[in-house]
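Heads up, one of the protein chains got dropped from this complex, but the rest are sitting where they should.
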């Protein structure tokens, strides 16, 4: 994988109702994303409930995803682990199984130090051939990476090809990163956080989306309009779907898995314990929101956004 | 103040460029809200940068707000303090100066205990004649109040008239609170969090808005449509303004203060250190967003939302 | 394992200088503890840097420890994992490899709820035959378990045989737990936190030590004196070694590993990245402290505390 841009969905890890892996649904998801023409997929991120899997399950997920995506889509694999050696081992496994890149986030230390974060990335980069995506998501990592640190990482570690910019306020941070990156080798920036700040991030230089919003078609349309210079169309698309984006990015992955189920992509909306499943009231509210957002629409088919 | 519902804006505390209090702008704000016909105002909340004021400045703000609001609007005063006795003293000051109610949030303890939170509210209630609004905002307080605890507070402390529900996911928590409150005396629920989940909170039973979104006219229109049973209109209004709601609720109060300045309501957008002022890039992005949201509109006048 | 009391050291995971597992040193450690006559050992706790190991490495550690301990010592295995199913799988592996019990700590949730913690333990207990040790260590888990919750766990989940009480202030919490446990089936309480509050915990009812302090002989002597009613001797032993206890429990595991190296029990004091190794100044200070605490003593031999 040479470059990381466009729409690269974060893939949920589907479970059966007994919480065992449902690799068939995973393959469905990947095939659906391939059909949409996205630029890649990322597995084993937060939405992928990676922190709730054993290493053996991780391998099964990587293998199934790569096998399904073969020749159609590059697969980026989340490999973050509190131990640097274990992150490296996760990278090796991902590489062996055919991953196109690895997504790496730092873990919190009792006394935060920029140099320790830098060493972490440098050690990982030294032991893998995979390109790296730096995930900057303090809400899940409790690690605050300054613009200076991120620019140093981008400058000094050639394996890094992308920053997934998920630190609020994301638009102004992306603007600062873009400015700092301008003179160096190409490192892209992707928008996460469920696309909550999607339009604003694009305006500030984001190169695309790397998030789990369950309608990647919408993100493709927004990005397409933005790249064609049709700012009004991008804004209109963003606005129209923003209630759904807001509703979906509520904490947890239950709402998103319910949408994927309603879209016919996964068999069960099960979330692994201690994560909570969707409650009936929220499911009902979601249903009404989907009906209002996509009236008379078969959600199991790729959306036709009328562009 | 007998009941707490409708649209009750959280009021910013305006500063001059040297960070001193600008009470003239504060009066402007209050008068503007009165002209809009809101049901009240809340001063000295998070948006009011209450934590950055001395006690003497708090008094000046309360006095100026109550004097301006006199006979037009009830003034709710944020009184939270890490010490229970000091919270009580803040209540006394607010009461003496003519406040209509007090907003109270708990503070974090080394070992969290529900009973300590309960005692906090009970002690405050025992020493003041003011009705109380319970602020449930873990993002700023680091205190997680369960539905059970909130219902116990509502049931056993008659001074409590309202819960400001700002714990995500807010819609499902509001639904649970509403159900639990149904059998008891009337305690209302108000939506905060910059109205990010405004439509969804209303659907779940919220009685109105108690937030700092800088266009209360929009919240009035949404609430009005909702109460008249015009769900589609409410949704349309929410959707149309949601990009602005999302942009505005980014961390910090700088964006909101800039909007208030652009609306001609405050003289300076200054935020008190260590809070950061708005940066030029963000100000530019905001300006474009406002132009797109309200084309050819004089923002210094109350909005005409064409209803 | 029917009961959990006495001195049960937490075992470090030794690494070679390249950070690979050093199972030979692990066997040394286990043999040494067996020679001391401790009541068991706990592997894969915080001192064991369990969070920095892959699952495959965990298995190697468990296997090596159980093989070495065979017939001499029960081995308790830390199995905590952010996912409940994965914790269960860790339990299964431990059970298959011959563990005597499993130590389980909860993981933090976005919205803390006692019932989720209870369900976690209940699910684990339902799927394993191993007795369970509940680790109550908010400093590492960010989960605050109230006395009420711990008593409910002890009462309703028969698999639980022990609470490792590491929530400050530990003496008063242990006293409250002991009182609550008195009427029920036997559940023991063990002292952790590097034995910092060792004497005080014993006075409040602790049944022994489950901590990584690198001189278990000292803890054995303190506990022995305490159980024989020789409070003065226990106090004198605690006092004499307290500077070392205090020094050793500084954050991180580097100091402890250096002591184990000086005792000839592990070949390298290496800590896995991002954990920091001991710096030369601290190593020098430790050396002087050891000389002062144990003058003219061969630390590679079990201590003779002159009792």
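Order of writing sets the labels: A, B and C. Residues in every chain begin at 1.
Operating definition for what follows: a contact is a pair of C-beta atoms (placed from the backbone, for glycine too) under 8 Å apart; a residue touches a chain by one contact, two chains touch by 3 or more.
The structure displayed is predicted, hence computed values, not measured ones.
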{"item": "Chain not shown, its touching partners among those shown", "value": "A, B, C"}
{"item": "Of B:120, B:200 or B:213, the one touching the omitted chain in the full complex", "value": "B:120"}
{"item": "Hidden partner chain, residues of chain A it touches", "value": "111-113, 138, 144, 146, 167"}
{"item": "For chain C, residues in touch with the removed chain", "value": "168-169, 171-172, 175, 196-197, 199-200, 203-204, 232, 235, 238-240, 242-243, 246-247, 250-252, 279, 281-282, 285, 288-289, 292"}
{"item": "Missing-chain contacts mapped onto chain B", "value": "19, 49, 51-57, 81-86, 89-90, 107, 109-111, 116, 119-120, 123, 251-252, 272-274, 276"}
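Criterion: only the chains that are shown with their structure count from here on.
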{"item": "Centroid spacing, where centroids are CA-atom means, of chain A and chain C in whole angstrom", "value": "38"}
{"item": "Per-residue multi-chain contacts in chain A, two or more chains", "value": "251-252"}
